[in-house]
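Presenting chain A:
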Amino acid sequence: MAEKKITLNMITCRTIQQGVGMEAGKTSQKYFDACTIMHMHPEDMKRLGVWKNTNVKVTSSVGSVIVKAVETREDLVPGLAHIPMGPWANRIVPAYTFSTGEPCFKGFPVDVEIAANERILGAVEVLQDACGLIRK
Partner candidate 1 sequence: MSEFIIKNGHVFDPVQGIKGDKKDIAVKDGKIIDKVGSGAKVIDAKDKTVMAGALEVHAHVAGPKVNAGRWYRPEDKHFDSHKKPGITRIEGGKSIPTVFKTGYEYARLGFTFAMEAAMPPLYARHVHEEIHDTPIIDEAALPVFGNNWFILEYLKNHEVENTAAYIAWILRQTKGYGVKCVNPGGTEAWAWGLNCLTIHDPVPYFEITPAEIIKGLIEANEYLGLPHSMHLHQNDLGNPGNYKTTIDSLRLAEGIKATNNFGREQVLHSTHLQFHSYKGTNWGDFESGAKEVMDYVNKQKNLTIDTGNVTLDETTTMTADGPFEHHLHGLNHLKWFNVDVELETAAGIVPFIYDPNNAVFASQWAVGLEIALYAKDPMRCFITTDHPNAGPFTRYPRVYSWLMSKKCRDERLHSFKKADKVISATNLATLDREITLYELAQMTRAGPAKCLGLSKDYGGLAAGMNADIAIYNINPDKFPSDGPEIEKAFANVAYLFKDGKICVEGGKVVDMGHKQTFWVDAKVNENKQVMHDIREKFLRYYSVNENNYPVPESYAPHQHIIGVDATKA
Partner candidate 2 sequence: MPKEVTDVICPFCGTLCDDLIVTVSDDNKTILGVKNACAIGAEKFNHQRQPGRVKRPRMRQADGSYKEITYDEAIDWTANMLVKSRKTLMYGWASTSCQAMSIGHEIAEKVGGIVDNCATVCHGSSLIAIEDVGVPSCTLGEIKNRADRVVFWGCNPAHAHPRHMSRYSIFPRGFFTVKGHKGRKIYCVDCRYTDTAKCADEFIQVQQGFDYELLNAFRTAARGEALPDTVGGVPKEKIYEIVEDLKTARFGIIFFGMGLTHTMGRNHNIDIAINLTRDMNDHTKFAIMAMRGHWNVTGSGQVLGWQYGFPYAVDLSRRDQARHQTGETTSVDLLNRSEVEACFYIATDPGAHFPVDAMISSSRKPTVTIDPHINCTTEISDIHIPVALVGVEVGGCAYRMDNVPIETRKVVDPPEGVLTDEELLTRINHRVDELMAKGGQ
């Protein structure tokens, strides 16, 4: 029986696809495709009852973001999740730095739930939305 919501330990890292996408342009499809995904362990996907390439809502102590759940290529242990660095990942990265200048990019708890029908925002959109710059 799948759980409605699972808690995972989140790390955000560079990937080569993210790097290529970044150089192709922050508004490019390549960048969008590379960064709007969350790598999960198959066991965690099973636990949540989510199929590959399904949108999920990821919530941390600072906010939520919609990304697409994918099965990891670079193996994770169960309980660990990974979103490539970018404005989507940073939508949920806690800004607390322990007075070192470095926010909590790696190793913070997130809740994950299925959000199959929710739209993934664009790179600029996700930031403008958070900053209240989108006129609704």
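Everything that follows uses one rule, which is that a contact is a pair of C-beta atoms (placed from the backbone, for glycine too) under 8 Å apart; a residue touches a chain by one contact, two chains touch by 3 or more; residues count from 1.
Regarding selection, all candidates are chains of the complex that A comes from, given by their letters.
What you see is a predicted model; the values in this text were computed from it and never measured.
**Student:** Could you work out which candidate touches chain A in the complex, given the options 1 or 2?
**Tutor:** Among 1 or 2, contact with chain A goes to 2.
**Student:** Mind pulling up the chain A residues that touch candidate 2 in the complex?
**Tutor:** Touching candidate 2: residues 9, 11-16, 19-20, 22-27, 62-63, 72, 74-77, 80, 82, 85-87, 90-107, 123-124, 127-128, 130-135 of chain A.
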